[in-house]
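Of the protein chains in this complex, all but one are displayed in their positions.
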Amino acid sequence: MSLSDDRIARWARQLLVPGFGEEAQERLLGARVRVVGIDAVASAALVYLVQAGVGRLWLDDPEDVSPADLAGWLFPPSAVGTSRVDAARSALAPLSAFVQVDRYPTGGVPTAALVCAPSVVQAVTSAEAARRAGIPHVVVEPDGDGGAVVSVPRGAPCYSCARSTAGAGRPPEPGVAALAALGAAELIHLMAQPGSVTGRRVELVRGVATARPTARLAGCACAGAQPAEA
Amino acid sequence: MTAPERAASRIDIRAFACPMTWVKTRIALERLAEGETLEVWLRAGEPLESVPRSAEEDGHRVLAVEPLPAEGDGAYRLLLEKRRPGDAPVLP
Partner (left out) sequence: MTSLSGKRVLVIGAGGLGGPALLTLAAAGVGRLVLVEDDAVETSNLNRQPLFQEADVGRRKAAAAAARLRAIFPSVEVDARDERFDAANAEALAGAADVVVDGSDNFETKFLANDAATRVRRPLVHAGVLRTTVQLLTVAPSGLGGCLRCLFEAPPPPGSVASCSQAGILGPVAGFAGALLAAEALRLLAGERGTYEGRLFTYELRSGRSRLVLVRKRPGCLACAGRQVLGSSAPAACDAPAAPAGGAA
């Protein structure tokens, strides 16, 4: 399989990134990414996943757009009170005809996941589901205009080993878009160039990012045998 | 430079402008095995200046650059050898 000229023209600039070529782009186009939590924090990440050519995005969020969601990049004030998934779909669709954005289908089998869940419990549950499915995933932990992203390639220490122990962070501020973009970049690297990013936690504090490798907690279940390839 | 043997593959990028010229070349190189050669037909001016330079920066070898008289004025033929594992890309 090879990329057609219209696809090459669309992603020309990323096809020039060293190590990111035709094969990497085809992996992105073939991906099905489940995004958990479609709020202000997820918005910038969604835009970049669509623009990068992730073939299929599955949006997983039962809520309606709230006034707080307007601090993101997607929703106009008129969207308040409508379903987040529907509002995000209509905002994202005009960005790329190459990408399909849908509500997460019950039982759907994703190839990767981005977790922007509103609560610690939901983040842990969603990340654990991704780990059990054997798919790479990234968890975004907002805290004011920063926070952290935790990247979990297949086989790496799980999110529970690496998550913040301080509980939920401060409410997200608009600057959190930087964290969301970073999360999208981590996930794209994990999907397009497996092995390029190891398990790590990147903290973003007052505009300064610091990455450190994650370590498995003693006795964590993620040390067990890895599930079969999804 | 001398014009060597037949290339493993050939592309014509005369219809394209930057950055598509180098993107098409890079993808064509990606599809080759290490050490295989690629023949590129390109236009004089910006493509002729930038494509060989970009190829060398990525660690590929420029084997030949010569006019293609049969294709009219301003048409050139570039012969590239795909980077072998030992060839380091030139870092800026």
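Residue numbering begins at 1 within each chain, and the chains themselves are lettered A and B in the order written.
Methods note: a contact is a pair of C-beta atoms (placed from the backbone, for glycine too) under 8 Å apart; a residue touches a chain by one contact, two chains touch by 3 or more.
Owing to the predicted nature of the structure, the values given are computational and were not obtained by experimental measurement.
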Selected from A:Q51, A:S66 or A:S83 as touching the chain missing from the view: A:Q51
Missing-chain contacts mapped onto chain A: 9-18, 20, 40, 44-45, 47-48, 51-53, 70-77, 94-97, 145, 173-175, 177-178, 180-182, 184-186, 188-189, 196-197, 200, 202, 206-211
Residues in chain B touching the chain absent from view: 18-23, 46, 49-51, 53-55, 57-58, 91-92
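As a convention for this text, only the chains that are shown with their structure count from here on.
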Length of the line joining the C-alpha centres of chain A and chain B, rounded to whole Å: 37
Contacting residues of chain B [partner chain A, same complex]: 19-20, 22-24, 26-27, 30-31, 58, 89
Residues of chain A touching chain B in the complex: 2-3, 8-9, 12-13, 15-16, 18, 21-23
